[in-house]
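Got a structure for you, questions after.
Every protein chain of the complex appears in place save one, which is left out.
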Amino acid sequence: MNEKLLAGKHLWYFEYYTGGDVGLFMKIARMVHSEQTPIQRIDIFDNPTLGRVFALDGITMTTDKDEFMYHEMLAHVPMFTHPNPKNVLIIGGGDGGTLREVLRHPEVESVVLCEIDRRVVEVSKQYLKTGEAFNSDKVELVFENGAEYVKKIKNQFDVIIIDSTDPTAGEGGHLFTQDFYRACFDALKDGGVMCAEAENALYDFNWTKIAYRRIKSIFPVVKAYVGFMTTYPSGFWLYILASKGLDPIKDYRFEAARAMSQQLKYYNEELHKACFVLPNFVKRTLEESL
Amino acid sequence: MNEKLLAGKHLWYFEYYTGGDVGLFMKIARMVHSEQTPIQRIDIFDNPTLGRVFALDGITMTTDKDEFMYHEMLAHVPMFTHPNPKNVLIIGGGDGGTLREVLRHPEVESVVLCEIDRRVVEVSKQYLKTGEAFNSDKVELVFENGAEYVKKIKNQFDVIIIDSTDPTAGEGGHLFTQDFYRACFDALKDGGVMCAEAENALYDFNWTKIAYRRIKSIFPVVKAYVGFMTTYPSGFWLYILASKGLDPIKDYRFEAARAMSQQLKYYNEELHKACFVLPNFVKRTLEESL
Amino acid sequence: MNEKLLAGKHLWYFEYYTGGDVGLFMKIARMVHSEQTPIQRIDIFDNPTLGRVFALDGITMTTDKDEFMYHEMLAHVPMFTHPNPKNVLIIGGGDGGTLREVLRHPEVESVVLCEIDRRVVEVSKQYLKTGEAFNSDKVELVFENGAEYVKKIKNQFDVIIIDSTDPTAGEGGHLFTQDFYRACFDALKDGGVMCAEAENALYDFNWTKIAYRRIKSIFPVVKAYVGFMTTYPSGFWLYILASKGLDPIKDYRFEAARAMSQQLKYYNEELHKACFVLPNFVKRTLEESL
Partner (left out) sequence: MNEKLLAGKHLWYFEYYTGGDVGLFMKIARMVHSEQTPIQRIDIFDNPTLGRVFALDGITMTTDKDEFMYHEMLAHVPMFTHPNPKNVLIIGGGDGGTLREVLRHPEVESVVLCEIDRRVVEVSKQYLKTGEAFNSDKVELVFENGAEYVKKIKNQFDVIIIDSTDPTAGEGGHLFTQDFYRACFDALKDGGVMCAEAENALYDFNWTKIAYRRIKSIFPVVKAYVGFMTTYPSGFWLYILASKGLDPIKDYRFEAARAMSQQLKYYNEELHKACFVLPNFVKRTLEESL
């Protein structure tokens, strides 16, 4: 990056975490793009340490430096739990990062990515490395509220990945309702697997509990897992895997996961199991939430 | 906390992460204590979300909300790796949190806590819940540079825990040298176990590599493990366990760990193993650092 | 100031100006005192450039560096307009700065200082240089809402100085009502002079207009004047002088003002006139407010 840009310290980004009294700040070395869409505010800027940063409504979605942590954990745990994930639905994920990970799987024949905000996909293609995933022929883009879209689909997908923004931002709240999770269940084929990002264990743990309880009421197998996501609030991210029967620990494809992990930066075949070992307070809180 | 205090938004704490262009901000609802000691700056304040916060030289050491994550992972992994930890040395740790966790172990007969800054212990006793651990009769306080102290000790401790501040703050750098690690080796009895906090995987990963390489050159068994520490830079914390022969995964006391985990908020007997499963980039970087 | 304190940059004070999207930030080198009284939040801290800073509810009241600008302009313009100010009432002014300036006038026999918050006077005496003024035998302290106090007084003061906090903070709003200004009129002797701080021309100009219109409806002579106040919002401060007949420009004591200006840092006998020359937008806005 240009040295003079690095020297300035007059433009800053502040992400206020839920509660409003703690948050992350980042220097803006260069403002790349800023836009108010009908749905939300998009900001893209460069930070000397984190590289390009992408934010929606003042909430960090991706940074060059660490987006792999989130996208690998969100995608590969359900993808390797399913024995043969041919048809995949990604709800949200307009930056393309989850899509990139899904497309690594050779079994995949088609991916529908349902993003509520067309502009997110457009700016990602223009400004973000993750946006390169949209070049694949296997991808079908649907620009619609994910909760509306999934209601219309029955028995079609092997894996559904919910890569939503925060429930408090933009239209993210629609993706945390019981109706939505039920519609996902119905949209999955027999043997299907769903995975949802489920917020963090410090500032938004209540949303984790809500999502866990609601998904538990619909799916027979539900397990939470954890992963580091260093620029998300607290760095301590939760995911919920649900299936119509498959167990993510007993049934996952260990050898395939081991083979792919060579090309990955975070996920590997051992982590697939280890990530389901929860710290006590997480385990207890989720149990009590039922 | 007083409602009027919560309403104010005029006093803020900024922790600048290494590099200076990313960091965490916290509202100061109440400034509790602020002091420049001969060694470092101490600040203690209350935040509505995180509770009481304790910082040295502008680097967060503990918050009521999440200090357990760090202290449990730093203490119990080495303590349960050792079959009978009677004599323990804590270097640093003047807030008392690691001490509290060590003292949960009934085998412990004595703990020496060697803290360079007497004032840290004094203000912790006065203002922090973690400071209550200093009331134990088993504790001997030594106010000295840990690197100097440990050089004088031979064959005395079962477990040494290095609970240092950042290598860039105060006198923290002394605790990342090869000489220091060798002195720790010599201060341990046969069968001894050492554990050191080893910074984070995003902003200070270079220090992790330095510590790992140096400890590897001295101890026969060295393994890195990870844990969430939500108010430390990136939330992604690393620890290095080293021993004169014991393996933290094969040799740890599973049943004792399971029994104690009832009273813990983070650590449990399963996490003891799972925390050694490293994300690919961490594993590769540490291997390449040798 | 201690060099190590100067080096830290982790504690900051933010004053948000009206509107909430512009403001002044100051580094806190040392937090001196922080307290929630029944009325308001008090904070006192040291800044390398500005010296000791005193704030109420997150609004800067005084700094060592520039408090003289405000206090001299608020006190000496009315004091030199009156031919013989023996009995003076200060409403607010609990820091002691206005009192110090009033006490420079040898004619003064007694000053009543009516401050709503006893703690403001107490901490000013303990921590602020301006607090030294309270040592004078001529001062009578009344701890009461100024609006309540002045209603009970008739025909007693030569000069009344309203040294309020912002109308939006604490109980400051009481001191901007028509009833209050009428009570001040009645509390003044014949020939009496009143002077009120009247906010700034950028962020709170509406309050200036309100105060001007209300005072105009009660006093026969009303004139606004201006002065720099470099750490108040915009730096552009307004004051309103009102009298029962005396004209601040034609009738002021030029020679006495000249004599005293030797010991002053801001006010002088020429500025006494010049400060009534208003920039066009101020003049027009005040005229239109009637």
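Which chain is which? They are A, B and C, in the order written, and residues in each are numbered from 1.
One rule holds for everything that comes next: a residue touches a chain if its C-beta (ideal position, glycine included) is under 8 Å from a C-beta of that chain, and two chains touch if they have at least 3 such contacts.
Small disclaimer: the values here were computed from a predicted structure and weren't measured.
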Quiz prompt | Displayed chains contacting the withheld chain | solution = A, C
Quiz item: Given the contact definition stated above, which residue among C:21, C:137 or C:288 touches the chain not shown here?
Solution: C:21
Quiz prompt | For chain C, the residues touching the chain missing from this view | solution = 9, 14, 17, 19-27, 29, 47-50, 65-66, 69, 200-203, 226, 228, 230-231, 234-236, 261, 264-268, 270-271, 273-275, 277-281, 283
Quiz item: What chain A residues would touch the chain not displayed?
Solution: 2, 4-5, 8-16, 28, 30-31, 34, 36, 41, 43, 55, 57-58
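Keep this in mind: only the chains that are shown with their structure count from here on.
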Quiz item: What is the size of the turn, to the nearest 5°, that moves the C-alpha atoms of chain B onto the matching ones in chain C?
Solution: 180
Exercise. Determine whether chain A and chain B, two copies of the same sequence, contact each other through the same residue numbers or different ones, counting it as same when over half of the numbers at the interface appear on both sides.
Key: same
Quiz item: Taking each chain's centre as the mean of its CA atoms, how far is chain B from chain C in angstrom?
Solution: 51
Quiz prompt | Chain centre separation in whole Å, for chain B relative to chain A (CA means) | solution = 31
Practice problem: Specify, in ascending order, the residues of chain A that touch 2 or more different other chains. | Solution: none
